[in-house]
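A single protein chain has been removed from this complex, and every other one stays in its place.
Chains here go by letter, A and B, matching the order in which they are written, and residues are numbered from 1 within each.
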Amino acid sequence: MVPIPSEHKAVETIGLSKKFKLQWRRGYFMALEPLDLVVKQGEIFGLLGPNGSGKSTTIKLLLGLLKPSAGSATVFGLKAGSIEARKRMGFLPENPYFPTFLNGLEVLRYYGKLSGLSGKFLEQRMEELLELVDLQESRHRTLKTYSKGMLQRIGLAQALLHDPDLLLLDEPTAGVDPLGSRQIRDILLNLKKRGKTLLFSSHLLEQVQEVADRVAILHQGQKLREGSLADLLEVPEQIQIKLQSEGHTVEEIRKILTDAGISQVEISKPQMKLEDYFIRSLPERKQGGHV
Amino acid sequence: MKGSLLRLVTIAQNTLTEALRQRVLNVIFLSGLIMVGGSFFLTNLTFQEEFKFLKDLGYAAISITGTLVALMGAAQLIPAEIERRTLHTLLSKPVHRFEFVLGKYLGLIALITIMLGIMSLMFGAVLYVKEQIVLAGLQGVAESEQGRQVIASVLAQSRDPQLLQALALIWAKLAVITAISVFFSTIATSTIFIVCTTLVVYFIGHLQSVARQVWLQDMHTASFLKNSFLAMVAFLIPDFQTYNLIDEIIAGNNIRWGSTLEILTYSVIYVGVALVTASLIFEDREL
Partner (left out) sequence: MRPWVWAVIVFTAWTAVKVPWEMRLARERSLLMYGTEVPMSFQMRDQLGQGLTIAALGGFRGIAANFLWLSVTTAWEDRQWVRLRSLAEMVVILQPRVSFFWENAGWHMAYNASVAAEQFNQEDRGKNNVESRRWIMQGIELYERGIQALPDQHKLYEMLALVYQQRLGDYAKAAHYYQVASQKNGAPVYLERFVGFSLEKAGKDREAYDYWVKLWQSAGEHGPGPRRWKMIEEHIRKLENKLNIPLDKRLFVN
């Protein structure tokens, strides 16, 4: 593999590991085995794995919410968790809970001020983001009345306020219905287009497949695989042909293939993904809004 | 530095907003107001009794309400941030952890100051109305020397400027309690645990002076265990008896502003130490 120049690395971890002390009895629980990972600038990187595989731990280590037991992590060359690093990062927590006593606008203003923004600039930025996540109409409602998808979107807006170069997303679509989920996915792809780096965790493989350039698969604190999705998912020794055709042409192809001595030939109609089907079945309407 | 101040104010403001929109704290505050107002309806007393009883009740109401808010405020708001993981979002911003601890504290102090202010105004109004009623009853004797004495003693009781000192002392005591509560919230996550430990400190704090004297006197004869326990109490826990000057003020005895200011200084330093310690511990905490 060609080494990545360090100025192109958004995130780099070297031997990063975390063990937790177990209460009551002695011993440790390895939440993350030494992890080497590089996320390149401008890519969408997915951390895949079931619950308890170390995805959240990794993200918390990158944010400085946890202190590593060993190893190190850097974000754009800065020590992970440092104030300087955090200035360039945005974070969407899992099942984001925000101060529910505030309304959408107040939440954004609160986090904006904490990010060091203020005045007209902040108000303008809030406006832009409300539009981006399609929540302009719900800005005066308290978060108590928001649906899960809306919370996730206000969470995204909050993470983007200070225009960070790196976005960390912990299970961004968990518990969100397909429509909301698709909305979020579109926003993420849009962000990538604008040159942002995205690192997200998920246990929903299908959704990862749709957006991630590269993924790492974690299991019980260990990294099992890492690579681009195309490389990882390619089935060697098989070729897939899709045709916009019906009738005898198909039979002819089969004949040619059989004659050529290829024994395993499978011909079927390609299936739509249920998600696509579901979304196509919905009546024509403005997507988003009050999901 | 300026950014840090801005973040402190932002967190404090948010804490205040949250507290003001919380039902529990509002209920406590309302019942406090009712207690202060209700003290007006003490009847069947001589006017000397009346003013003393009124002040005792008024200050007790203010102090109980304030203590409850101080106890509940930190114990509710800080663990909630951790549990709901809003703290994760907050700390993903360029915010120092000590700014969170300090900001929370300042927000709570703002809350307590506002509540104290409102209750004091109410209390002042009650005193004033009572005074007018008593004075109206004394109109017949206003000419004689004895009568003038009586009227002077009524005014001395109802318009004693020292009552402001008493308020300052209550405020200082509440500031210390809040700091202790914030301290415990940075090491624990359970509201009940925080309330209980803070309450224990509150009660021991009222006995601290006794423990300190016993420790200093019997240091050479007492057992090691007893010595270490008493020393711990003397070293760690504030001496809440210090604030008993409030009693003196209500009794109408002279307390210099100097003494009050010294106690305020003591409180501010205690608060400072508690918050610095809390911040340092919180710095190390895994969230």
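Assume a residue touches a chain if its C-beta (ideal position, glycine included) is under 8 Å from a C-beta of that chain, and two chains touch if they have at least 3 such contacts.
Bear in mind that the values here come from a model prediction, so they are computed numbers and not experimental data.
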{"item": "Chains in view touching the one left out", "value": "B"}
{"item": "Residue touching the undisplayed chain, where the options are B:Phe40, B:Phe100, B:Phe184 or B:Tyr243", "value": "B:Tyr243"}
{"item": "From B:Val9, B:Leu138 or B:Leu207, residue that would touch the chain that is not displayed", "value": "B:Leu207"}
{"item": "Residues from subunit B at the interface with the omitted partner, ascending", "value": "48-49, 52-53, 55-57, 59-60, 63, 145-146, 149, 173, 203, 206-210, 212-213, 216, 234-236, 239-248, 250-253, 255, 259, 262-263, 266, 269-270, 273, 276-277, 280-281, 283-284"}
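Following the convention adopted for this analysis, only the chains that are shown with their structure count from here on.
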{"item": "Mean-CA-position distance for subunit B and subunit A (Å)", "value": "48"}
{"item": "Touching residues (chain side subunit B, partner subunit A) in the complex", "value": "3, 6-7, 10-11, 14, 17-18, 21-22, 84-86, 88-96, 284, 286-287"}
{"item": "Complex interface listing, subunit A residues touching subunit B", "value": "60, 63-67, 83-84, 86-87, 89-91, 93-99, 101-102, 106, 110-111, 113-116, 118, 155, 158-159, 162, 168"}
